[in-house]
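Okay, here's the structure, questions in a sec.
Removed from the display is one protein chain of the complex; every other protein chain stays in position.
Letters A and B mark the chains in the order given here, with residues in each chain numbered from 1 onward.
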Amino acid sequence: MDQRYVELSINGDSYRIAVGPNEFLADVLRSKLELTGTKTACDMGVCGSCTVLLDGLPVSSCLTLAVDAAGKEITTIEGLENTAGELDPIQASFLDKGAVQCGFCTAGMVMTAKSFLDKNPDPTEPEIRQALSGNICRCTGYAKIVEAVADAAKKMQP
Amino acid sequence: MIFEDHFLIEAPRPAVWAYIWDPEKMSRCVPGVEQVVAESDTSYSVRVKTKVGFLSATFNLGVKIMEAEEPVRLISVFEGKDSKIASRLKQVNTMELVDVSPTQTEMRYKSEVTLMGKLATLGRSVVKGKAKQMMKEFSQELKAEIEKTEADMAAAKEG
Partner (left out) sequence: MQSFDYSEAKSLEEVVQTLASGEEVRVLAGGCGILLLMKQNLYFPRALVNIKRIPGLKYIEQDNATVRIGTLATHNEVKGALLVEQKLPLLSEALGYVATNRIRNMATLCGTLAHADPTSDAAPALLALEARVVVMGSQGEREIELAAFFKDYFETVLKPDEVLKEIVVPLPPETAKGYYSRFEVRKAMDKAMPGVAVLIDLEEDKKTIRSARIGLSGVGNCCLRLEAAEQFLAGKEDHPDIRQQIGDIIRATIDPVEEYDFTVDYKKQIAAVFLQRVFAQAYSRASSYS
């Protein structure tokens, strides 16, 4: 297939790369741009490990064509730490609460939580569980992840 | 998946047997059949295109007569695959013919279908639902063809 050049705006940086129209954003991020924080597991949009934000909205990057991500603001897990290299409060909470085991679901969980807390800064526990219901974790049993998100929400409140 | 059905054919039992005993004739009744090639008296290769909405699969199947107890029972096997979608199909058909009257035969059939590979993961209920539809079409086509053959023969005799 013909490759074409696209401009991808990722975490505030602009990348100009050649992609085929049949390439998915998850694979382009990981293989062509070495932004391997985003994971692929089910490759079907179900597990959530590939979650990135497109214009602030969480999407499955394994089902998003790279050409469709052009012209949008893409935020990956690498974009969460600030310019001083400090972790985002959600990332810090995940570490504090022991919500990371193998780490494969973590980027997706954190990105989903980030978008969720942006819109719902003071959630109840059921609301957190509902918000994370599209992200699968095989290690933790979810309890610590929910705690971490609740903890981050509290921390981020003014 | 198991499918069972029975229906009445307006034809005497020997005529029905003659039809189903011929794998070429039987293959032609399969919905979506595109090509039928003889390998021997009792085996054929058949290419069948199945559609589920906008999805399609093309199976290359071998059709063999396994057991024949004229004019009562016939067991045939359809087996093959579609490499493109990595799916295999095996279908064992048991057909029983019952004399109802000199001009009518009841066909009872039981089909055991095993589908493996990608198509089986599409959602078993979709596969089963579609297969049920195809079985119905096959039965209707078989009945229509046998009755037509019988009617043609009767007309020829009179003519």
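Keep in mind that, in the parts below, a contact is a pair of C-beta atoms (placed from the backbone, for glycine too) under 8 Å apart; a residue touches a chain by one contact, two chains touch by 3 or more.
Remember, it's a predicted structure, so these values are computed and weren't measured experimentally.
Of the listed residues B:Leu8, B:Val72 or B:Ala86, the one in contact with the hidden chain in the full complex is B:Ala86. With the whole complex as reference, residues 1, 20-24, 43-46, 48, 51, 54, 57-60, 63-65, 67-68, 112, 129-131, 133-134 of subunit A touch the missing chain.
Counting the whole complex, the residues of subunit B in touch with the unshown chain are 52-55, 84-86, 118-119, 121-122, 124-126, 128-130, 132-133.
Please note the rule applied: only the chains that are shown with their structure count from here on.
If you average the CA atoms of subunit A and of subunit B, the two centres end up 52 Å from each other.
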